[in-house]
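What you see is the complex with one protein chain gone and the rest in place.
Letters are used for the chains, namely A and B, taken in the order the chains are written, and counting of residues starts over at 1 for each.
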Amino acid sequence: MITRRDFILNAAKGIAGLALPLTALEILSPDQLLAARGDSSKVRWAFLVDTFKCVGCGFCVKACKLENGVPLDANVTRTWVERYVLAKDGRVFADTPKGALYGFTTGKIDLGLGKFQDIKKEDIEKAFFVPKLCNHCENPPCVQVCPVGATYQTPDGVVLVDRTWCIGCGYCIMACPYGVRFFHPVYKVADKCTFCYHRITKGLKTACVQACPFGARMIGNIRDPNDPVSRIIRTERVGVLKDEYGTRPQVYYRGITREVI
Amino acid sequence: MKSHAWRPLYLVLGIVVLILIARQFLVPKSFGIHERGYMYGWYREENIEDWKRYPVSYRSEEYCKDCHSDKYSMIMQTPHAIIQCENCHGPAREHPSDPPKLEINKTRELCLRCHFPLPYPSSGRANIRGIDPEKHNPGIECSMCHNPHKPTLEGMK
Partner (left out) sequence: MYVHGEEWTIKELFVTPNEYIYWSIQIVMYPFMTGLVAGAFVLSSLYHVFGIKQLKEIARFALVFSLALLPVAMMPLQLHLQQPQRGIEVFLTPHFTSAIAAFGIVFSTYGAIVASEIWFVYRKYIVETALALENKREKSFEEKIRSVLYNILTLGSYDISEKALHQDERAVKILAGIGIPVACFLHGYAGFIFGSVKANALWMTPLMPVIFIMSAVVSGIALCMLTYIVVMEIRKILAARRKTTYGTYQSTEEIKGIEINVIRMTAKYLLFFLIFAISLELLDLIFRGYTAVKTWDILRSIIYGKDFLDIFVFQYGIGNLVPFILFLMPGLTIRRTAVGVLLVLFGVFMMRWNVVIGGQSFSLTFAGFMHYHLPIIPTNFETFKEGLMGAIVVIITPFVLFWILNKIFPVFGIEESH
């Protein structure tokens, strides 16, 4: 005859034992896991930057901030432009004053701590501008390290942050090799370039692509063989940033050199 | 196993069950593993729609050209045709209802973005003509003499 005590104990054990695997199944459903690398998506967004065309006007930076609600007076930005000046004696100078929000309106290189580097025209071997933004990598290390699943990758390749779920630990910011992530000063969660997801899914171009007067930025679908961006990436000599990290970035660059980090 | 020694374990399991029950209430239903798998696709699916719903601010010159056809057709004949209206005037959003007026920025800094000459070989910047702001009419707005919508010699005031 089973005692009341034993019955309660065994029932409790049974319920606890059932509750655990039942809820675990929700996380580890085989169907969901199999759907993992479904390359069925017809769209994979990719970006092309032409550093020959970029003049460093900074209109893209301003347009991005105003389009996406990053305060102008906050010293963080979803996209920025870097200036590289390579001198004839081999020295490399680079700066990005406020991310080029106000363009480059002086020839002096900003060295920080109030110091500037003058460089004469005849000493310049080559110099150019490099716009940067989130690479929406194929293997995004930032998504891998999010402890709660607040940042993720959409089926069409865009890496986004769920503002209602991010706990603000900053691990994704540490894990990004390209420095594109930051804490949004108003929402107090992680933020970064979204490829203007709200625009490209409506058939519009991203704010920075539209703003650029010189056509230095382009966005397209790399899976569409007729897309101009896709064609240039396939047929011309383009490079990517920090390829050695294995992130497989999807922002391609025409005309970057080994000095560009 | 009637030993008292199992009691702490029961307590711990009880707490685990509580957390699992709390999960049912606190975790949004659309949270799960999606297309990219557990590593890259662990998220709340509704968030994708949240981002799609974000309001568009920049409307492009297509939005401006019908009402402002005079300025539009003027600037289209000039090298400034490549510049979007909103680059200088700010995003249109729901203009003319909101905002009723867009900014007219007459500062020298706006023009210097392109027209401060930087002699950079291998960059498109070297092809843009510019001025030394400390020598060329310092302190005076560029638009006093130059018309931004007609920056050619004919357009000089």
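Structure notes:
The working rule: a contact is a pair of C-beta atoms (placed from the backbone, for glycine too) under 8 Å apart; a residue touches a chain by one contact, two chains touch by 3 or more.
On a predicted model such as this, the values are computed, not experimentally measured, just so you know.
Which of A:146, A:161, A:196 or A:233 touches the hidden chain is settled by the complete complex: it is A:146. Set against the missing chain, the residues A:16, A:43, A:119 or A:189 yield one that touches it, A:189.
Considering the full assembly, A:175 is the residue among A:43, A:87, A:119 or A:175 that touches the omitted chain. When the omitted chain is restored, the residue from A:77, A:135, A:206 or A:221 that touches it is A:77. By the touch definition given at the top, subunit B reaches the unshown chain through residues 3-5, 7-9, 11-12, 19, 22-23, 26-27, 31, 38-39, 42. Although one chain is hidden here, its contacts on subunit A can still be listed: residues 71, 73-77, 80, 82, 92, 94-96, 98-99, 111-113, 132, 141, 144-150, 165-171, 173-183, 185, 188-189, 245-246, 261.
The rule is short, and it goes like this: only the chains that are shown with their structure count from here on.
Only residues 10, 13-14, 16-17, 20-21, 23-24, 31-44, 47-48, 50-58, 60, 82-84, 86-87, 90-91, 109, 112-114, 116, 118-125, 128, 133 of subunit B touch subunit A when the two sit together in their complex. If you check the complex, the residues on subunit A that touch subunit B are 12-13, 15-16, 19-20, 23, 26-27, 29, 32-33, 35-38, 41, 51-59, 62-63, 66-68, 85, 102-107, 121, 124-129, 139-140, 143-144, 149-155, 160, 162-165, 194, 197-199, 201-202, 204, 207, 210-211, 213-214, 216, 255.
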